[in-house]
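The other protein chains are all here in position, but one chain of the complex has been omitted.
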Amino acid sequence: MSPGGKKGLDRRDFLGLGAGAAGLFCSLKLSDVEKLNSRDIKRIDAAAASLKKPQRKEARDVVDNYTFATPEPAPGGQIREYWIQATSVLWNPSPTGHDQWMNMDVPSKRYRAFVYQEMTTGFASPLSPASIPGPTLEAEVGDVLRVHFRNADRKFFQAVTMHPHGVRYNPEYDGAYYGDFTRDGGFIGPGEEFTYTWEATKDSVGAWPYHDHGPNHVLNLTRGLYGSIIIRPKGARKPDREYFLHLGSVFPSVSGLDSMIHTVNGRAYAGNTPTLRAKVGEKVAIHVFGMNNDFHTFHMHGHRWPGPGGASTDSPTVGPSETATVKFTEDNPGRYLYHCHVAGHQDAGMSGWYLVEK
Amino acid sequence: MSPGGKKGLDRRDFLGLGAGAAGLFCSLKLSDVEKLNSRDIKRIDAAAASLKKPQRKEARDVVDNYTFATPEPAPGGQIREYWIQATSVLWNPSPTGHDQWMNMDVPSKRYRAFVYQEMTTGFASPLSPASIPGPTLEAEVGDVLRVHFRNADRKFFQAVTMHPHGVRYNPEYDGAYYGDFTRDGGFIGPGEEFTYTWEATKDSVGAWPYHDHGPNHVLNLTRGLYGSIIIRPKGARKPDREYFLHLGSVFPSVSGLDSMIHTVNGRAYAGNTPTLRAKVGEKVAIHVFGMNNDFHTFHMHGHRWPGPGGASTDSPTVGPSETATVKFTEDNPGRYLYHCHVAGHQDAGMSGWYLVEK
Partner (left out) sequence: MSPGGKKGLDRRDFLGLGAGAAGLFCSLKLSDVEKLNSRDIKRIDAAAASLKKPQRKEARDVVDNYTFATPEPAPGGQIREYWIQATSVLWNPSPTGHDQWMNMDVPSKRYRAFVYQEMTTGFASPLSPASIPGPTLEAEVGDVLRVHFRNADRKFFQAVTMHPHGVRYNPEYDGAYYGDFTRDGGFIGPGEEFTYTWEATKDSVGAWPYHDHGPNHVLNLTRGLYGSIIIRPKGARKPDREYFLHLGSVFPSVSGLDSMIHTVNGRAYAGNTPTLRAKVGEKVAIHVFGMNNDFHTFHMHGHRWPGPGGASTDSPTVGPSETATVKFTEDNPGRYLYHCHVAGHQDAGMSGWYLVEK
């Protein structure tokens, strides 16, 4: 048995990648995803669905023969166990049909999202609704995250994974499709399960995204397959308020809308996006992730905080898979807007409210 | 009377936002502003002009009922008073009609810009010509900036504001349109006045932009409604030379040109953009602001300086509403080019000269 505790079909049951599928993938020009139509999407999904788990027939390099032990916690550390499934859900980015900031009606329509959902032990039952983003994984330095993952999707028929940022992992737990070099954790087909083990090391401290890194990850990220990881120093106190905001976007061909929407945690337009709350005197942390292919500057009205080098900022750059952490002790009551400072993003949904009580 | 010292029409004289206007705004896709034509611009301006000051009929949240005292300086601090009006002016981004860098002719044409202009006390008379960028607001930690603002425009017929970065303000002085949650400072209609009060706190030290954040801010920023704020530690010495450079762009439908121009302080192409000067031995500070929707890297030939983390750089990233501060003691005489290192920006005007005398 593989170190990942792989269940379900053995990888040897699968054939190599068909030439047809490869051709379809190859024709996908992501630089113009806005122009993809729903037929393109169907074609790409069909290619992904036809893709067979790669067989590593022969090692190409000595490193491909390495085997890896499953990491255990450092002395004094714990195993933090999660049960997470990938599933699909009908998701409305703008359930209110209204943008409270610009005071105007916006489209309200559901699309089929692909999301991570937290389950109870043994995948017995949902711990939370299927939503965007997936559950937040928490650990302290010295711990390991043990994530039991199941591809429970019954709509997209394709392999997905969980690929983490920030934590330490060996190649078995990378959670990324690598073509012929793919290991077990990099291709979890429909109905399959895999257990990832990731280490929280000293240099893992911070907030990080995790996301699908399977063969069709670009489409599946726009659909919603992402979540948050927070690693704290041993014994560190949590902030009084802690928020995790994923800046994303949904291609029109996926959302069924006329144009790209720009989202915070899968929602678009103030009143639909998360309304953050805090009270004067509280320690607040807001972790902002770039979860699409754009660069953003995250602006919070009425507040400043130290940037990475210590100088004050109120609109740091955050690029794809980067994190910007906003940290302050709240001292300024009232209603404030947060938004990406790129006009094309903020005006297509990437904004929300922050309410501070006295 | 409101804490902002609001004069002119009472907000209760206005009606709510019409559905038609909302529809027009909603149809503006800023991701393709380059494609907007002059009719689109007229439509958007008409929608902005028809927009009535929001009435906050009912509080939606406890925080919306908060009232705020006007901040006073900290002990030992001062009130720094400014009188600034928004006005329109015919503005030529390239008055020489020539690009000295590439040694070629460029279009020389005026468009109707929207700008901040500094006035004497009581708006008696102009202190400086109406130009881009607006006046630089200066304060030290412990001071308050008291900015008397008048919407003196007679061409665009729409509400504008002053929204500052970096300084501390309560919701009354945020200077941002918030739909139904808008406070007085967030919607200054034609002919109206408002006094903003902003605090220079310890974490305000640095250079920051201010800009329009009214309902039509995206168009009005491309037109030129922005300026600079500099907050220094108490008693700090000014650099010998200090420059504030706003990296912007003007939509073709606004400028009347065939394509986007990329500007420094509203001007395009070396010889039109600011020619900076210094002498060997002088302490130089150049504050560079991202004032459009692009990301830039600001490159200065012949010089390096410490980036935010201390490591040397000569082309830091600066995103929308971010500031990159260039600081060095001059030791390298001669003529040097400064420019954004994005080719599409530098070649469409975002470059200029820096001349260092022995």
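Letters A and B name the chains as they come in the text, with residue numbers starting at 1 for each one.
Everything below uses one rule, namely that a contact is a pair of C-beta atoms (placed from the backbone, for glycine too) under 8 Å apart; a residue touches a chain by one contact, two chains touch by 3 or more.
Please read all numbers here as calculations on a predicted model, not as lab measurements.
When the missing chain is restored to the complex, the residue among B:I188, B:I230 or B:A348 that touches it is B:A348. Listed residues B:A86, B:V106 or B:L145: the one in touch with the omitted chain is B:V106. Where subunit A meets the chain that is not shown, the touching residues are 17, 22-23, 25-26, 28-31, 33, 54, 61-64, 66, 68, 165-166, 168-171, 174, 176-181, 201, 203-206, 208, 215, 217-218, 221, 290, 293, 295, 307-310, 317, 319-322.
Residues 34, 99-106, 259-260, 270, 295-297, 299, 301-302, 304-317, 332-337, 341-344, 347-348, 355-358 of subunit B touch the missing chain (whole complex, contact as defined above).
Here is the rule we go by: only the chains that are shown with their structure count from here on.
With centres taken as mean Cα positions, subunit B sits 35 Å from subunit A.
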